[in-house]
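With one protein chain withheld, the remaining protein chains of the complex are depicted in position.
Order of writing sets the labels: A, B and C. Residues in every chain begin at 1.
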Amino acid sequence: MANRNKTMKVGFIGLGRMGSGMAGRLLQAGHEVTVYNRTPDKLKPLIMLGAKPAAKVSEACRGDAVITMLADDEAVESVVFGEGGILKSLRRDAIHVSMSTISVTLSEKLTAAHERAGQRFVSATVFGRPDMAAAGKLFIITAGAQDVLGTCEPLFEAMVHKTFHMGDEPKAANLVKLSCNFLIASALESLGEAMALISKGGIDRHSYLAILTSTLFTGPAFANYGALIAERKFEPAGFAAKLGEKDIRLALAAAQNLRVPMPVASLLHDRFLTLLARGGENLDWSAIGGLAASDAGLEDLPKAA
Amino acid sequence: MANRNKTMKVGFIGLGRMGSGMAGRLLQAGHEVTVYNRTPDKLKPLIMLGAKPAAKVSEACRGDAVITMLADDEAVESVVFGEGGILKSLRRDAIHVSMSTISVTLSEKLTAAHERAGQRFVSATVFGRPDMAAAGKLFIITAGAQDVLGTCEPLFEAMVHKTFHMGDEPKAANLVKLSCNFLIASALESLGEAMALISKGGIDRHSYLAILTSTLFTGPAFANYGALIAERKFEPAGFAAKLGEKDIRLALAAAQNLRVPMPVASLLHDRFLTLLARGGENLDWSAIGGLAASDAGLEDLPKAA
Amino acid sequence: MANRNKTMKVGFIGLGRMGSGMAGRLLQAGHEVTVYNRTPDKLKPLIMLGAKPAAKVSEACRGDAVITMLADDEAVESVVFGEGGILKSLRRDAIHVSMSTISVTLSEKLTAAHERAGQRFVSATVFGRPDMAAAGKLFIITAGAQDVLGTCEPLFEAMVHKTFHMGDEPKAANLVKLSCNFLIASALESLGEAMALISKGGIDRHSYLAILTSTLFTGPAFANYGALIAERKFEPAGFAAKLGEKDIRLALAAAQNLRVPMPVASLLHDRFLTLLARGGENLDWSAIGGLAASDAGLEDLPKAA
Partner (left out) sequence: MANRNKTMKVGFIGLGRMGSGMAGRLLQAGHEVTVYNRTPDKLKPLIMLGAKPAAKVSEACRGDAVITMLADDEAVESVVFGEGGILKSLRRDAIHVSMSTISVTLSEKLTAAHERAGQRFVSATVFGRPDMAAAGKLFIITAGAQDVLGTCEPLFEAMVHKTFHMGDEPKAANLVKLSCNFLIASALESLGEAMALISKGGIDRHSYLAILTSTLFTGPAFANYGALIAERKFEPAGFAAKLGEKDIRLALAAAQNLRVPMPVASLLHDRFLTLLARGGENLDWSAIGGLAASDAGLEDLPKAA
């Protein structure tokens, strides 16, 4: 707990909509943050908040820890294992905090590689939207060695509403993240089917949603996504369909490795492929909740404008 | 609104765990209630609260309205269309309030039959468990002619936490009820798959559930049923698997008539058939959330003790 | 076997494309055939072959046996149980031969009703196309009392290439027929998925089909339907999509009653609903084999011209 007032020297790689908010919170909490992004225009607002720009990945690896918050496995692999990457650049005993939504397999590979390099590795996956990131109201799922996570606590403190710890193996946080995204996508599909049914039966979708969210489904997943599906408002994307497809694919890959049949996840993956095949890859992922209405002849398939 | 203080003379047919609580609330609110049940032993506690016992269906049909709260289509058809049934016994302009979870097709048939008989018919389907029924905290979905529903308001007042109105056609309330039960069953299956995945990945199911219910799935559906699935506690049944199978079957029948493909509903129906075929018909319906773990080789198929 | 030369006095109800060919074969074999159809214009060609026209169902019920070959359960129920129907008109010990594709439940109901009426009832379901019916080359699945089927043998002789006997309960022939149509529909869907895959991979569908039909799938189901799917030639309908939907629905109803989960059958039913909802009810049922290509963005959904 003494850690809470301690400031750290940290690199932050990946400044998309989530990463920018998170790095901003670290700066506001007094941490010394060096920021790197493949396209450097994203750095400006953070430099104004006091961040130091890094021209290369290696320049973001000179502190106590480096955080990665990137789009997918390929981006993380490139930044970690590539020429001048994290693995070569981070000093012994320094920490790599992986906050991206990546595969369980990559998480295992990172754990092993950092261990061989004498570095520390933890996973800290993230729930929340960009506005929650900017407000320091994220939920974070951590997994890895307790002492390392303890060291990182001042960082998490700056970003979270609440933290959940999932044990000593970093990959546990990745599996939890993927399975939660599966549950959200499952709610999208089920809502889509239910709304196609009642809508074709002559019932107003918003009135129907009001019942759901007043009774059994009062949580934000149903309220927020239910409204998008009721309005068929799939643009602009808060979280793009192609990322949704990726997360379900990674959940299925984990299920494959663990030999866990997941028929609803399989069905969701086919729904995402349909959406992508028909031009919807940049729609919000809630657009899979529009496919049942299309199959029922109510509306056309969701498409990007 | 003047209705609210008016007491009514009403019959109540079907005194299972839900019906008994509901009839008890009507008595407490001062209504004159005549109660009928196929097995008369259920009547005693209500008689002590002031109910008049009916030996036959027809004796429960002499008031302003008669309420049916029965297990399935067959029971309702028998009580309405059978010898000495509601249709023959209810006076002109008296009201039949159908609160059972029945098919959309039967609701249409009841609407037409009561109209031909010069009687009034409304649907008022119910969300809530037996304890909520006994406490007058139900959610009720009404549909039918507004004037008739206005007349019945003193009855609903005694039973509800909140009422939702779904328009002039009684069947709308039945379709909403069935589609909501589909959404709950869908949550059961998805939770079952997610828990099989994380559990086989070495993560504690209760810790996992705590994340879900603190973040995106804060509603009672996930909290209550998630706990049952995490503990694999499928007995005693709050709502039996065979009733769950029936509701998904009726939702699919409505989808068939409206030509709405519902792949998740189809998958759920096969899950319920598996559960029933393997001896689980008297387990709680949340036991379908245990099938994914069985398929993953984690546990045996859920079975009744 | 002595029966083979015996001619019978028989009614034939239902003169669609299959029924007309079958009745024609009976006439050619020397049987005395009285024909009935709801729309009497179908009778003419058969009258020219020597058939006696019946103005009412009852007039077709005066012989040794009456054959029904109708579109669905509703048609059979109307003709059997309706005013002046078979049940009231057939003499004691005369035979009703049900050759339509009907539900297992209706078959049970017919068995019981005819037994109560002192009449005999057997099922004899049919495989083959109209040209095979006209040529007397059908496959017939019989079920029911052996002595009754023996009596009917001269009738079957006139129509079949081969007969299979399925035991004493008439419903067995109905279950076999429905399950076979499920297998054909399953082949349609799988072919559709495989062809969407190889086609999007740049491979010619006809070349691909040539491999299948030369190696493992040499039977007529794959050859005939594979060609339709490869060409996307779904009109004119040899067997309409709405009849395909009906047969899968009846197979699922049988599965429901026997508590047999059939996930592929469930998936097929949703495919048929999609086809019907989007305007394809009069296409050939092989059009469900075009849905995978549509979902893959290769072609539009199959629609009637």
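Basically, a residue touches a chain if its C-beta (ideal position, glycine included) is under 8 Å from a C-beta of that chain, and two chains touch if they have at least 3 such contacts.
Source: prediction; values computed, not measured.
J.: Omitted chain: which shown chains does it touch?
T.: Contacts of the omitted chain with visible chains: A, B, C.
J.: Per the definition of touch given earlier, which of C:Pro45, C:Gly118, C:Gly150 or C:Pro220 contacts the omitted chain?
T.: In the complete complex, the chain left out is touched by residue C:Pro220.
J.: For the chain that's not shown, point to the residue among B:Asp64, B:Glu189 or B:Asp295 touching it.
T.: Counting the whole complex, the residue in contact with the absent chain is B:Asp295.
J.: Determine which one of C:Val35, C:Ala158 or C:Ala255 touches the chain that has been left out.
T.: Selected residue, touching the omitted chain: C:Ala255.
J.: Any idea which of A:Val260, A:Leu283 or A:Ala296 touches the chain not displayed?
T.: Per the contact definition at the top, the residue touching the missing chain is A:Val260.
J.: Considering the entire assembly, which residues of subunit C contact the chain that has been omitted?
T.: 104, 127, 139, 141, 162, 164, 166-167, 169, 171-172, 175-176, 179-180, 182-184, 186-187, 189-191, 193-194, 196-198, 200-203, 207-208, 210-212, 214-222, 251, 254-255, 258-265, 267, 292, 295-297
J.: Write the list of subunit A residues that the hidden chain touches.
T.: Missing-chain contacts on subunit A: residues 249, 255-256, 259-263, 266-267, 269-271, 273-274, 276-277.
J.: Touching residues of subunit B against the unshown chain: what are they?
T.: Residues touching the hidden chain, for subunit B, are 263, 270, 273-274, 277-279, 295-297.
We adopt the following convention: only the chains that are shown with their structure count from here on.
J.: What chain is the most remote from subunit C, judged by the mean position of CA atoms in each chain?
T.: Of all the other chains, the one whose centre lies farthest from subunit C is A.
J.: Please tell me whether the contact surfaces of subunit B and subunit C are same or different in residue numbering, using the over-half criterion.
T.: Same-residue interface.
J.: Once you find the CA centre of subunit A and the CA centre of subunit C, what distance in Å lies between them?
T.: Taking the mean C-alpha position of each chain, the two centres sit 53 Å apart.
J.: Averaging only over C-alpha atoms, locate the centres of subunit B and subunit C and give their separation in whole Å.
T.: Centre separation, subunit B to subunit C: 39 Å.
J.: Touching two or more other chains, which residues of subunit A qualify?
T.: In subunit A, residues 263, 295-297 touch at least two other chains, as defined above.
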